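Only one protein chain is missing from this complex, and each of the others stays in its spot.
Order of writing sets the chain letters: A, B and C. Residues in each chain are counted from 1.
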């Protein structure tokens, strides 16, 4: 199982901040994981419609959407950060 | 009468921080004023022996030792400042 | 000493500075960010990525400590709902001499703005809206936790 975290506008669009999911083997990159997540519900589809405004972290480390997923405990998806 | 102020090591060498004096007309520059002050006592002479380490202000404004004295209310003589 | 706090409660400036000064420095620099209300903002909500935020702030503080040989580096960041006039962030650096403290303080607040996972939502006229990232900020943000 993979813990998927959503923050800010992504969290609001999906309606929850955290899901425990079991992605298929085809979700081998962050981008492919997002493709799969987008099929889960219309809300997920809407949240991930604009990839240019989507950022990701694997186990707390910022990564590009092209990054290999590996076997992390946690993936976070969110819009660009807007500062402290 | 001219109020002459001394600070820091100059004040200590002379033994007072302030004198009311009546310099002669020849004391037309800061440097010439110092020449005259140096004659007032051995302590004054010692205080003004090293001109390279002497700085001056006329009525609260920093000036070079070559500056014309004019008719100020106050002249201050002191070593280079060493910061706040 | 490195001190990182991410908290929902108010920032106690005096208490934090007393800790910093206790480290025996000759020079302490601080930056305090305060919620501005000048453009009609009534509330500011700050969301963050718990755990990753603290790690990002700690990495920045460690980098600054090494680079400027700091005696201490403190970052206290408030999250949750704030009103104009309230402190949102405090950065404090201590070093033997002033240039190190000042440069490290400026470095920390600059990097913190782009390298830590914070998201702002502003409420104006009763309506809440997420703040859009500026491109310059986002370019810098790709540095976050990468190294």
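Throughout what follows, a residue touches a chain if its C-beta (ideal position, glycine included) is under 8 Å from a C-beta of that chain, and two chains touch if they have at least 3 such contacts.
Not measured: the values here are computed from a predicted model.
*Asks:* Over the full complex, note down every shown chain the hidden chain is touching.
*Replies:* B, C
*Asks:* Pick from C:13, C:55 or C:131: which residue touches the chain that isn't shown?
*Replies:* Hidden-chain contact among the options goes to C:13.
*Asks:* Quick one: say which of C:6, C:52 or C:101 touches the chain that got left out.
*Replies:* Of these options, the touching residue for the absent chain is C:101.
*Asks:* By the contact criterion defined above, which parts of chain B meet the unshown chain? Give residue numbers in ascending order.
*Replies:* Against the left-out chain, chain B lists 5, 7-9, 11, 55, 57, 60-62, 64, 76, 78-84.
*Asks:* Tell me which stretches of chain C touch the chain missing from the display.
*Replies:* Looking at chain C, the ones touching the missing chain are residues 13-14, 17, 21, 24-38, 85, 87, 96, 98, 101-102, 105-106, 109-110.
One rule holds for everything that comes next: only the chains that are shown with their structure count from here on.
*Asks:* With centres defined as the mean C-alpha position, give me the chain A-chain B separation in Å.
*Replies:* From the centre of chain A to the centre of chain B is 75 Å.
*Asks:* How many angstrom lie between the CA centroids of chain B and chain C, rounded to a whole number?
*Replies:* The mean C-alpha positions of chain B and chain C differ by 50 Å.
*Asks:* Two or more other chains touching the same residue: where does that happen in chain B?
*Replies:* none
*Asks:* Listing for chain C: what residues touch at least two other chains?
*Replies:* none
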